[in-house]
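With one protein chain removed, the remaining protein chains of the complex are shown where they sit.
This part shows chain A:
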Amino acid sequence: MNTVGYAAIVLQVGAVVAGAPLLTGLMRQTRARLEGRAGAGVLQPWRDVRKLLRKEPITPVGTGPAFRWAPPVLVATSLVLAVLVPLVSTESPVRGRADLIVVVALLALGTVALALAGLDTGTAFGGMGASREMTIAALVEPTILMAVFALSIPAGSTNLPVIVAGAADEPARLTSPAGLLAIAALSVAVLAETGRLPVDNPSTHLELTMVHEAMVLEYAGPDLALVEFGAQLRLTVLLGLLASLFAPWGIATSASSLAAVLLALVLVVLKVAVLGTVLAAAEVFWAKLRLFRVPELLAGSFLLALLAVTASYFMGGEGGQ
């Protein structure tokens, strides 16, 4: 039984690592096609990573450990997330540790490491980006916590595999008002956490409008490759988490057969690819929000999450009798 569980984890991490740049490539390609361009191809982010790894590393004068350690910390936290989050199987050997609070804390650790690196460069834009990122993170983390709490009340646990397995057994939990509210809140939070439109524009060239980009302006070569790869991993894992929480069909719920695991892998790759394409297509229709409007959007999503918790508390109590 355990071999299948370990195989599921290896497959999941392998798919996330190989697929994260491809997902970014797919989203850029979708956007390019909708703009009438030919596009650089889905493989372009992998070419970027390969090129960056061959370039000379630069440590700007006056930067310290925070700058040097942020890229490995970001990638390491994202890789641990890729192990913990149940994408392929809910019956993996790490299921006892895949707690919701650990996941949110790991996300926050990566964010804080990068924000400290932005401050460490001592440039105007680095500090500005770090302060913006912290503002957004302070509003986003509670929303993610709240939204998944709303889902954890019917499951009776904050353990992610238990929540996902419960939803797979009992799809009615997802279409309850609490489930729907939590979906809306969590989607907005994921957009903000991964620095997508309308909160942050990943392809901006204007320093004054940057959030994530402003913190990484000083990175070059292999460090930049790590930062970009870490951001792509986070996007992939969070979209995968969305898919697992709200469309858990097909996920392997018993650690008995390898075939179920492989089927689940194919399904989750498909789900994430569809989510990514839909997100990229939606982004064509959105403009970036003014920075001072972003807290309003995030407060709105927090309100939805709070309503979701309230709803699942009261209505869950009724339905559970």
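FYI, contacts are C-beta pairs under 8 Å (C-beta built on N, C-alpha and C of every residue); 3 or more make two chains touch, one makes a residue touch a chain; residues count from 1.
Just so it is clear, contacts and distances are computed from a predicted model.
Out of "L(+)-tartrate dehydratase subunit beta", "L-proline glycine betaine ABC transport system permease protein ProV", "Oxidoreductase" or "Carbon-monoxide dehydrogenase medium subunit", flag the one the UniProt entry gives for the chain missing from this complex.
The UniProt record for the chain left out of view names it "Oxidoreductase".
Identify the residue among A:13, A:34, A:76 or A:94 that touches the chain left out of the display.
Answering carefully, the residue with contact to the hidden chain is A:34.
Among A:27, A:210 or A:305, single out the residue that touches the unshown chain.
In the full complex, the listed residue that touches the missing chain is A:210.
Just name the one of A:58, A:83 or A:263 that touches the chain not displayed here.
A:58
Residue by residue, what part of chain A touches the chain that was omitted?
32-41, 44, 47-48, 50-51, 54-58, 204-207, 210, 213, 217-221, 224, 284-285
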